[in-house]
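One protein chain omitted, others in place.
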Amino acid sequence: MSSSPTLKFISEPRTIAIVGCPFSGGQGRLGVDEGPIHMVNAGLVQQLKGLGWEVEFDGHHQFEDISAQSDPPIGKLKNPRLVSKVTEAVATVVGGHAKKGHLPLTIGGDHSLAMGTVAGTLSKYPDACVIWVDAHADINTPETTESGNIHGMPVAFLASLTNSSSLGATAVGETQPFAWLDNVHLPPSRIAYIGLRDVDAGEKAILREHNIAAYSMHEVDRYGIGKVVEMAIDRVNPGRRAPIHLSFDVDALDPTVAPSTGTPVRGGLTFREGHYICERLFETGLVVAVDLMEVNPSLEDEESVQQTVAVGCSLVRAALGETLL
Amino acid sequence: MSSSPTLKFISEPRTIAIVGCPFSGGQGRLGVDEGPIHMVNAGLVQQLKGLGWEVEFDGHHQFEDISAQSDPPIGKLKNPRLVSKVTEAVATVVGGHAKKGHLPLTIGGDHSLAMGTVAGTLSKYPDACVIWVDAHADINTPETTESGNIHGMPVAFLASLTNSSSLGATAVGETQPFAWLDNVHLPPSRIAYIGLRDVDAGEKAILREHNIAAYSMHEVDRYGIGKVVEMAIDRVNPGRRAPIHLSFDVDALDPTVAPSTGTPVRGGLTFREGHYICERLFETGLVVAVDLMEVNPSLEDEESVQQTVAVGCSLVRAALGETLL
Partner (left out) sequence: MSSSPTLKFISEPRTIAIVGCPFSGGQGRLGVDEGPIHMVNAGLVQQLKGLGWEVEFDGHHQFEDISAQSDPPIGKLKNPRLVSKVTEAVATVVGGHAKKGHLPLTIGGDHSLAMGTVAGTLSKYPDACVIWVDAHADINTPETTESGNIHGMPVAFLASLTNSSSLGATAVGETQPFAWLDNVHLPPSRIAYIGLRDVDAGEKAILREHNIAAYSMHEVDRYGIGKVVEMAIDRVNPGRRAPIHLSFDVDALDPTVAPSTGTPVRGGLTFREGHYICERLFETGLVVAVDLMEVNPSLEDEESVQQTVAVGCSLVRAALGETLL
């Protein structure tokens, strides 16, 4: 039976800053930019207040005025200038909240946004680690990507497996997209994945080469989710003193649980396993930022949308203190 | 591979006494009183005989002639006089069967009936412990209850967390409802829950204050159902010598498994986990009484009803000796 843990890095009164990121430029499917609106409309702010948090929410229109006048692909990368500008702005906003001792909760939108959220976290907590819950590793580089969708690459950028100078030629005098990320570095030893089950061959090679902690569904079956979460924390956060950034892609859940997402993959986390991860991380008292990404209310039927939005809200509550007992 | 265990407290020839409790007065939804009839009609008596038991069944009409002429609420409590009279009668009947060395199997009906069944068990086995499998803790007191439905309170009465004198004023000369329970006492150290996931704030406080063994779905995910059952038994029955009363609320199962019940809650036990609990408890040889509660054949469509009734029968068989091997 848990009572609410001491939060090591968050100031009193405990404050959540919701960062709504209606952005879909990191991938090819419309509608994922509607995810944040649906989750807030489902009552998320009140639910979080009910858990004893102060909640700041600046509205849905952040980042919407950012545009890139002309944004042709660079190499295979689609929308590179737009994604770079939006994620840089997100980094500034998230970092600002973190510096005030608040806990930024970023609701996407596509997972390319995590370049911004994790960079923001690192600006305040340089020693933070990341638990990345996802069916996908999102660690393609501009060289290994097949689709060119940047939501499949954020970890590669964050871990400095690629940088802006490798992207290829841009117009004379143009600032290279993602140059702002060149000084951000999340060591591969501080990333742990849970839920992987659709990883490209190039990504598998990267995970091995950098010895990244990756707990696929095979490990979840082998050890059980309880043990996997402990192993993941211990790998990236030995001693359990460092801040934890949780980046949760809703497609980590099985499609029967969260159908309305752009790249669903069979054999995923159950409803309970997804919540367990969130509950257990919150219990550590070390969580400093939470992302909930890839809810896409334009996919599947209305019932599926409601189900996925409800699960998204429920995961967020679990990651921010809701307990069964 | 298990062969049938020695049953430490049950006389030969092994005899089950089915107590059908068509009662819905402890909650607000019609139809749960139809549960026992449906389970017996589904062939439960023959199924239990097939497991090598003698089976006594006195028919469906027990307790139906009990009524309370006038039964206005006392405080928030709804139907207090009727629930008190029925559960007292159930206690007498269950206790009578237990005293003959038979194993009473009580089929509800709503879970307020467990005030009767557990009291009956304790009349024969004062040192019995209770494994309470449920989405809910059913441990509200007359003070903490919001709904006033007594099926949310039986554990509070059994554990003497409340008593009849605290209920509030009744008519002059009227016997106080639940006075018959004032001498019944199940120590909080002998109650273990499995499957909790919808517990009121007041109940959470009670569970903590009395240090009650409560294994929610969080613990089921963390440790696996195999380990949780061992932990639950060891907490309430150290040495594994005392009698066990199993009180199984079908809403402990996930609603996809047992949809026809009054207060379904997402994220519940799987079909297999529910059966595992029953099988494992029977294996101990210590089970002296079984309740199967809250099957409500008036809820959901016909297929859901058949499914829920079939699962109810199957759980009972597992608790009474059916094994896979």
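Chains: A and B, in written order; residue numbering restarts at 1 for each.
One rule holds for everything that comes next: a contact is a pair of C-beta atoms (placed from the backbone, for glycine too) under 8 Å apart; a residue touches a chain by one contact, two chains touch by 3 or more.
Note that the coordinates shown come from a computational prediction; the quantities given were computed from them, not determined experimentally.
Screening A:G75, A:G267 or A:G285 for touch with the missing chain picks out A:G267. Set against the missing chain, the residues A:G26, A:G152 or A:G224 yield one that touches it, A:G224. Of the options B:D71, B:E279 or B:E294, the residue whose C-beta touches the omitted chain is B:E279. Hidden from this view is one chain, which touches subunit A at 196-197, 199, 204, 207-208, 214, 216-218, 220-224, 266-267. With the whole complex as reference, residues 1, 3, 224-226, 271-273, 275-276, 279-280, 323-325 of subunit B touch the missing chain.
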